[in-house]
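Here the complex is missing a single protein chain, while all its other protein chains stay put.
Letters A, B and C mark the chains as written, and numbering starts fresh at 1 in each.
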Amino acid sequence: MPQSDASQPLLRARGVRKIFPGTIALDGVDFSLEAGEVHALLGENGAGKSTLIKCLTGAYRRDGGDILLEGEIINPKGTIDAQAYGIGTVYQEVNLLPNLTIAENLSLGHQPTRFGMISVRDMNRRAREVLANYDLSVDVTRNLGSCSVAVQQVIAIARAVTLSGKVLILDEPTASLDSHEVGMLFDVIRSLKQRGLGIVFISHFLDQIFEISDRLTVLRNGRLVGTETTSDIDRLRLVNLMLGRELEEEIRPHGKDHTATGEPRFSFTGFGRKGSIAPFDLAIHSGEVVGVAGLLGSGRTETAEVLFGVSHHDSGVASRGEGTDLHLKSPRDAIAAGFGFCPEDRKTDGVIADLTVRENIALALQARIGWMRRIPDREQRAMANDYIRKLDIRTPDAEKPVGLLSGGNQQKVMLARWLATNPSFLILDEPTRGIDVGAHAEIIRLIEDLCAQGMSLLVISSELDELVAYSHRVIVVRDRHHVAELVGNEITTDNMVSAIAAPEKETVI
Amino acid sequence: AQTVGFSQIGSESGWRAAETTLTLQQAKDRGIDLKFADAQQKQENQIKAMRSFIAQGVDAILIAPVVATGWDSVLEEAKEAEIPVILLDRMVDSSDDLYLTAVGSDLVHEGSVAGKWLVDELAGKDCNVVELQGTTGSSPAIDRKNGFEQAIAGHDNIKLIRSQTGDFTRTKGKEVMESFLKAEDGGKNICALYAHNDDMAVGAIQAIKEAGLKPGSDILVVSIDAVPDIFQAMAAGEANATVELTPNMAGPAFDALAAYMKDGTMPPKFIQTESKLYTQADDPQAVYEQKKDLGY
Amino acid sequence: MNARLLPLVATLVIFLVAYAICYAQYPVMLSTRVIGNLLTDNAFLGIVAVGMTFVIISGGIDLSVGSVIAFSGVFIAVMLRDTALHPMAVFAMLLVLTTLFGAAMGATIHLLEMPPFIVTLAGMFLARGMAYVLSIDAVPITHDFYDQMQSMYWLMPGKGRLTLIGGLMLVVFIVGIGLAHRTRFGMNVYAVGGGANTAALMGVPLGRTTTAIYAFSGLLAGIAGIVFSIYTSAGYSLATVGVELDAIAAVVIGGTLLTGGSGFVAGTLIGVLIMGLIQTYIIFDGTLSSWWTKILIGMLLFAFIVLQKGLVWTTGKKRAAGG
Partner (left out) sequence: MTVMLPFLRRIMPQLITLAVIVGLISFMFPGFFTISIANGRLYGIPIDILNRGAPVALLAIGMTLVIATRGIDLSVGAVMAICGATAAWGITEGYSLAATLAMALSAGLVCGLWNGFLVAVLGIQPIVATLILMVAGRGVAQLITEGAILTFNHEGLIFFGSGSLFTVPTPVIIGVAAGALATLVVRRTALGMLIEAIGINLRASTLSGVNTRVLLIAVYMTSGLCAALAGIIAAADIRGADANNAGLWLELDAILAVVIGGTSLLGGRFSLIASLIGALIIQAVNTGILLSGFPPEFNLIIKAVIILIILILQSPTMRSVVIFFSRDPAGAGEVEKETVVP
């Protein structure tokens, strides 16, 4: 029987099992976290990382195994219990309430009260103090829903940090952060570590793992592969452990030489929308990947949304090839013109959670064909299975509701939905967010393949390395203006960073 | 001209529509400016209407109260404001110095007129009666049931075997009658139907016909209200008797009001309208012709 | 101004404009009498609408309230008729009963994961059924205490009366506003409305909150029942049919979203007053037939909702364009 003594790890999982219908998500996983360490949890999409932490914090009922906090068996029945034990958690999908203010989100459940009444002034003041640590200057009385995903992510982290007395668990906290915010987060993590907290950190960014973690645990298909000390392991072996095979190629960190010439396939002149993105010119050639770089909230998503007709442009015109004007007032118009758009926020804008993988993949194509001509089941299944294979979507079969897939796999399903429509111009907003190393490489290869086949792509990404790898041109967005365009050899991380940072528009235009 | 406020319950049946039409008609004939308020079956709306009439300072108020209870305080307010109130077709159980007079029929009496007809018609023959009640809890349903039961009490040849609510509507009347027929050996067990209003009776008659029986002879039909459609059925021999509830309550009411306004003549506290029994002997077709344009 | 207050302000503006229009046509509209009536006549509706606001903010709905009011009236009347208990004691018993009834519905909704619409629909049948069983007949209440309560009012200049029940409604609104915005319970209600699962992950006690919300609505329906019984001095099992729909309409006109998560108790007060104003206007007009009354109520409801949406939308848009 375990005794409570100092030699015990802070948090320990013993033989945790979790079974979903058709999937064994966790198969006897052991995991231990020491006080004062950052412990990374790694694995492919669907390996069971999120499930493990949900079991640890009682959000899921376990099917087997024990959880020990400082040597004592604990049985958290849910997040409240876990919080009472001093375990703060940021779950993978941002789990905050869009209808409450930032301050309310930060303080929900432990609001400062005076004579039994919440003191709003205190609550807001505290919120401002907390956020000051993260270099975030936002109006804390604003509704959370009006903030970008990134800001929400930071707030979720801040909330978890204030709640964690002993353990902080972060499930892919950096997926939608840029390097600046990541740096900020790491500072916070380090100071918490100093204070003796144990931190569980999940990420698909190996650089970040190597930078911040002390030890790491790798899961594969719900099984424990091993726990290692981070400094003892090299990148290649780590990838090997995760995938169970060699990764054929890593990202090439240099730009494309080829520059598209000739007639643009689509061109947009003076395109913009008051209040969200200043008018810009953009020409898209066939077989070209245009990258979009910028800080969070700089207006990258807005650019994509205006192009796709999600929000109506109020200035400018769009045309196909030389002359014909395009009418882009709604997503349907855009789709009819051959556009596709894979949005950034997959939870609210992307997946239809209760529909199956097959139906999610067929949806956009079906919508374009019209409701009368139903794609026969056989074809739908063939199409779905095809993409499940091509994109390596981890699901027992095509009939699983997509909401039950792991985050990264949902992302792939969304990609598949648009590939199925075979668009001539595909807009991808953060396509690799939350995708594991193996799949990351696959998606980049896919982007290259698609453009080799003549598809035009506009890719928004916070990962500059990635942009360098596949872009022919990179547009830099700052403060809702397109401020620079880098072509060919100019596309380097350094150039982009300086364009993003430059206060004046003196960079190459 | 005088301004009179009229708070009507609603327009839930043809009978009530006729009452409204006749009231408007009567007011127009007498040059009275009638303010009409429909309460959509809600007492609270009627109270609101009364209060608004008082605030507007009308000369008198007519009200057809949806329920007997609950009028004390608003009637007192009217009294304080010296506005005479006349009740139409239903009573309230407030003290009678709070209103000028009440015009209406006695609901219990109506039920007993129907019951008495059945007793006389049967002349001692054994008879199983089924009853279609009005909306559960409404005062006509309660009183008409009581009146009927009083009339048949002591006549052991008459047995009330089934009683369900038909909500005063044709649809429910038909549906409930269908189930009565099924439950009572295809209707062979039933000798008479008593319906709390004509609409339910009309629905039930259809159900009886569809079951292959003859309403009016295989199953006697007696109901209350005397709306035009029941006279058609009576003319066709499909219904036997109905008790009239006249929709012209406003006429006597306005007469009493005029007298009171003129020289303060106090009318009797209850002006009872006749509960006339119509049977097939009363030339139903002629009554139908006479009634059909009254806005039922 | 905070963007969140926009619907509230829009509602208020619409109410004031509508009142001004009514006043222009019938100057009596501004008399204390009409204003007093507006408060007294809608007291029970206002009280029950406060509870409904909480329920709707939490993303639920409570269809049982109309029946619970009817049940309360019958319960009080029958108890006062058949026992020698003091009305206060009967009130206490009743409030315990209706609160437990609400709590039971809330617990069912949470534990069995059933939609509130259906659970409270069954509750609606059940409560009215219980009222029937207690007494089909309307039962008058004759008790000195009731007479006292009815005669408690403040005679405003111009003969308008601010009655006990009208005042009680205002108190309930003030308490409701405090509860919604200044307590943890209130915050939890908003949180549950924003997303029940997320709220649970953030540590909101879902079961307790859901149960409490419906219990609170039951409590207020009970209080509304008491108010209604004072209003009419009777208990009647067919009373207040469809009041739940009026309450929902008032809440929605008051700017609360049925999808849950946002809304104001104060807005509901304006919503209730708007509904009352519509009715008063129709009665003052006095020329509408039964059917035109219904059609006009529908059209005005529509007009208010569209106006409010329009106001929120245009100001929201201007704000966005302005920066």
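In this section, contacts are C-beta pairs under 8 Å (C-beta built on N, C-alpha and C of every residue); 3 or more make two chains touch, one makes a residue touch a chain.
All figures in this text were calculated on a predicted structure; none of them were measured in a lab.
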Task = Could you list, sorted by label, every displayed chain in contact with the chain left out?
result = A, B, C
Task = May I ask which residue of B:Lys48, B:Lys116, B:Arg144 or B:Arg170 touches the chain that does not appear here?
result = B:Arg170
Ask   = Which of these touches the unseen chain: C:Gln25, C:Gln148 or C:Thr259?
value = C:Thr259
Inquiry  = Using the document's definition of touch, tell me which of B:Thr136, B:Asn189 or B:Gln280 contacts the absent chain.
reply    = B:Thr136
Inquiry  = What does the interface between chain A and the hidden chain look like in terms of residue numbers?
reply    = 19-22, 58-61, 77-80, 308, 310, 330-332, 335, 341, 343, 348-355, 359, 362-364, 366-375, 401, 404, 417
Ask   = Can you name the residues of chain C that touch the chain not displayed here?
value = 61, 108, 111-115, 117-119, 121-123, 125-126, 128-130, 132-133, 136, 197, 200-201, 203-207, 245, 248-249, 252, 257-259, 289-299, 301-302, 305-306, 309
Query = Can you list where chain B touches the absent chain?
reply = 10-14, 16-18, 20-21, 133, 136-137, 162-165, 167-172, 174-176, 178-180, 182-183, 199, 202-203, 206, 210-212, 229, 295-296
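Heads up, the rule we're going with is that only the chains that are shown with their structure count from here on.
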Note = Rounded to the nearest Å, the gap separating the Cα centres of chain A and chain C is 44
Request  = Measure off the straight-line distance from the CA centroid of chain A to the CA centroid of chain B, and report it in whole Å.
outcome  = 71
Query = Just curious, how far off is chain C from chain B if you go by their C-alpha centres, in Å?
reply = 34
Sequence positions of chain A contacting 2 or more other chains = none
Query = Among the residues of chain C, which ones contact at least 2 other chains?
reply = none
Key: chain C contact footprint on chain B (complex, rising order)   = 5, 8, 10-11, 17, 20, 34-38, 40-45, 47-49, 51-57, 67-73, 93, 135-139, 142
Ask   = Residues of chain C touching chain B in their complex?
value = 26, 28, 31, 33-34, 37, 40-41, 44-45, 132, 136-140, 150, 228, 231-242, 276, 279-280, 282-284, 286-291, 293-294
Remark   = Listed in rising order, the residues of chain A that touch chain C in the complex are 59, 78-80, 83, 91, 95-101, 104-105, 108-109, 111, 113, 116-118, 120, 141-143, 146, 159, 163, 274-275
